[in-house]
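With one protein chain removed, the remaining protein chains of the complex are shown where they sit.
Labels for the chains are A, B and C, by order of writing; each one numbers its residues from 1.
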Amino acid sequence: MKLALTIDGRADTIEILSPAPASRFQLGDAPPRLANVETPEPGVYSVLLDGCSYDAFVEDTPAGPVVTIEGHRFEIDARDPRRWSRKTAGTGSDTVQSILSPMPGKVVRVLAAPGDEVVPGQGIVVVEAMKMQNELKSNRAGRVLSVPAKEGATVAAGELLATIGVA
Amino acid sequence: MKLALTIDGRADTIEILSPAPASRFQLGDAPPRLANVETPEPGVYSVLLDGCSYDAFVEDTPAGPVVTIEGHRFEIDARDPRRWSRKTAGTGSDTVQSILSPMPGKVVRVLAAPGDEVVPGQGIVVVEAMKMQNELKSNRAGRVLSVPAKEGATVAAGELLATIGVA
Amino acid sequence: MFRKVLIANRGEIAVRVIRAIREMGIPSVAVFSDPDRTSLHVRMADEAARVGPGPSAERYLRIDRILDAARLHGVDAIHPGYGFLSENAEFAAACEAAGIAFIGPSAASIRAMGSKTAARRTAIDAGAPVIPGTDRPVTLDTLRAFAATHGFPVLLKAVAGGGGKGMRRVDRAADLESAFRDAASEADRAFRSPEIYVERLLERSRHIEIQILGDRHGNMVHLGERECSIQRRHQKVIEECPSPLVTLHPEMRHEMGQAAIRAARAAGYYNAGTVEFLVDSDRRFYFLEMNTRLQVEHPVTELVTGLDLVRLQIEIADGAPLPFTQDQIAWRGAAIECRIYAEDPFNDFLPYPGTITRLTRPSGPGIRLDGCVYPGWTVPMEYDPLLAKLAVWADTREHAIARMVRALREYDIGGIHTNLAFFRQILEDPEFRAATLHTGFIDEFFQRHTPPEPAPDLAAVASLAAALHTAARKLSSDAGAAAQTASPWQTAGRDGLLR
Partner (left out) sequence: MFRKVLIANRGEIAVRVIRAIREMGIPSVAVFSDPDRTSLHVRMADEAARVGPGPSAERYLRIDRILDAARLHGVDAIHPGYGFLSENAEFAAACEAAGIAFIGPSAASIRAMGSKTAARRTAIDAGAPVIPGTDRPVTLDTLRAFAATHGFPVLLKAVAGGGGKGMRRVDRAADLESAFRDAASEADRAFRSPEIYVERLLERSRHIEIQILGDRHGNMVHLGERECSIQRRHQKVIEECPSPLVTLHPEMRHEMGQAAIRAARAAGYYNAGTVEFLVDSDRRFYFLEMNTRLQVEHPVTELVTGLDLVRLQIEIADGAPLPFTQDQIAWRGAAIECRIYAEDPFNDFLPYPGTITRLTRPSGPGIRLDGCVYPGWTVPMEYDPLLAKLAVWADTREHAIARMVRALREYDIGGIHTNLAFFRQILEDPEFRAATLHTGFIDEFFQRHTPPEPAPDLAAVASLAAALHTAARKLSSDAGAAAQTASPWQTAGRDGLLR
């Protein structure tokens, strides 16, 4: 099994040559390595590699697996190269600014409507979570194209709140 | 849904009149009661009953569910009365003594063979777990009928090790 | 002693109080809003009462409903925890009027100190030094006038409460209006009062506070200081006892302790309370405010003095005299506490509610964990993001830091963002280790700090684990996963098994 992965922004491939527990694997063009891997708990991988012991905690997120080892957090984008497909173009571009919710929360105020002209630093939407309000601002001048955010609605982290056409 | 249950040796019935979270239930002929029940973790039941809060931990064992609440352990034999069936007769009777393993472990010595005459207190099988050996003895005089236990074999708690025909 | 105690709070502090009450052999009553039905304080308490209806965020502020629950459950004392109604004089008065002991100071003391501007006046009368500021709530006009007189930076603060809510630093006149509006609105949400006052902001000062404890018979002692200079958004995140500054200058403990006792006595104070000071680079200290309740960071004082502050609070509320005098209080070793929040420290400390998918907790020597988290629990978005307080004790500050780093390494919370990794970076920071502490520490830390580069093999192991995990996920059938997560009761409703 071979996977293409992007780990902390760096692209690489990993091929699993033999499965756990005596797992042989190859990272990119480096020589294959042998690790002993057990899964003591779901999502937890105990890895012995070159005499060192690691506990890797893996969780699935919409963006791909996130691995935590010794407090280091690796955000990984893993794909099967046989089913390789370019990510669909995101909502961001040079001419459209997307305002995304940086955290899970609730929309408590919508400060702009489609068609409004906005200046840099102008507040567009206020999201609240855990007694903290976060005013999301336009970072450029332009005209509001859409405001999917509705007051009172619950939003996930990364959810689109508004788009602004850059002047 | 109605269940017959034996809790700590006392037989009773419970009927679930409405499901969780607002659970109405009836124990035996007592008036129905209302409890608020949530399952915060698998096998854990948070129950609010008459203003009191209980955390009940349930685990499945071959003999039926075991419920632990505030350190009290309830061993429950629960059955659907519509599918009621008498338990198949056990291996114990007045004329045959069954030696069962009281703990999970390993058979380290078999001290008697089928046909042997045994006296009360005579060792039949030695089971070891966690560095502790447990010599299982006949509590009556008789003749060994069978010894399913094999030296070196791993046994579960409650597993039959030997039978003795009582003289 | 009390028959039964209700805890008018939630989260880790409700759990902390339930533990103390249980150790005293007293039944406990939890209150809860709907999002908190399965929260740990409800599961742990002996009894529990739903406080509803109304918006979830406000349930724990409903004096009438909480007193109804108290009467229904036959309670004769209420512990308010911190936050919510803990510094609400009206609540303390309503409890006493209902014949229920309020585990805290008198309503009059709360009034004298609960209003931060009134507290400033009390402190001035008691001879405690204060920072230049207003002794009354400001309007935008009086705020502008203060800034014109004293210059920038200034700090806007809520009159009605602490904890960083309604607090804003302002560096220039142009920002005054929006900061005033934001602070007032935040204060209104947090304390139901939009009143704001203003102080001159002391740069690079330390936040050091004194724990005091008084009984209803006029006895009062201080339990030494806590250093709480590590703050983000005007909210403490790391606290220590003793303060490393006081360790170097031991006379400060006595001087600040006496100043704190004078201020508290001026307010006729009893029960546990905390007098907060700012200390400037010349080690001059200034009265900031008094918190008329148990403090979040009380565990570090408990670890070093060996006292149980919640037990003492309850005994004092029951009329007991203090069981010790000032000279019987001894400080041993060093304690540090990290406040574990559901937030992303590397994205402006934005809160991050969600479901805890995985939990591994530190333990072993010198570890104290006060939390309200369990695997499977969904951290509600309605409340503060405090998940747990991880405190350590060791014989020296150096050993306590090493122990905290070890504990942080053992600690894993999955499914949400937390500040665990951030604490590890702070605790390993040379400036922190050298105890160069001040309230601007975290801002400066982010400016000078580059995140640690993980050892090369960590990335290899992460890749391997991710690959094995991805493969395993692909292989486990969707059908199996669906069967596992569907509510059996929903299924039951469909096929009629329940009839």
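Going forward, a contact is a pair of C-beta atoms (placed from the backbone, for glycine too) under 8 Å apart; a residue touches a chain by one contact, two chains touch by 3 or more.
No experiment lies behind these values; they were computed from the predicted model shown.
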Neighbouring shown chains of the undisplayed chain, as defined at the top: A, B, C
Hidden-chain contact residue, picked from the options C:Ala98, C:Ala320, C:Ala402 or C:Ala435: C:Ala402
Subunit C residues touching the omitted chain (full complex): 15-16, 19-20, 22-25, 44, 299, 302, 306-308, 311, 330, 332-333, 360-361, 363-371, 374, 394-395, 399, 402-403, 405-406, 409-410, 471-472, 474-477, 479-484, 488-489, 491-492, 497-498
Residues from subunit B at the interface with the omitted partner, ascending: 1, 3, 5, 7-8, 12, 14, 16, 19-20, 23, 25, 27, 33, 35, 37, 41, 43-45, 47, 49-50, 52, 54, 56-60, 64-65, 67-74, 76, 78, 102-106, 129-134, 154, 157
Subunit A, residues in touch with the chain not shown (by the definition above): 1, 16, 18-20, 36, 38, 40-42, 46, 48, 51-53, 55
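Throughout what follows, only the chains that are shown with their structure count from here on.
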Subunit A-subunit B separation of Cα centroids, rounded to whole Å: 49
Distance between the centres, which are taken as Cα means, of subunit C and subunit A, whole angstrom: 31
Shared interface positions of subunit C, touching two or more other chains: none
Subunit B, residues touching no fewer than two other chains: none
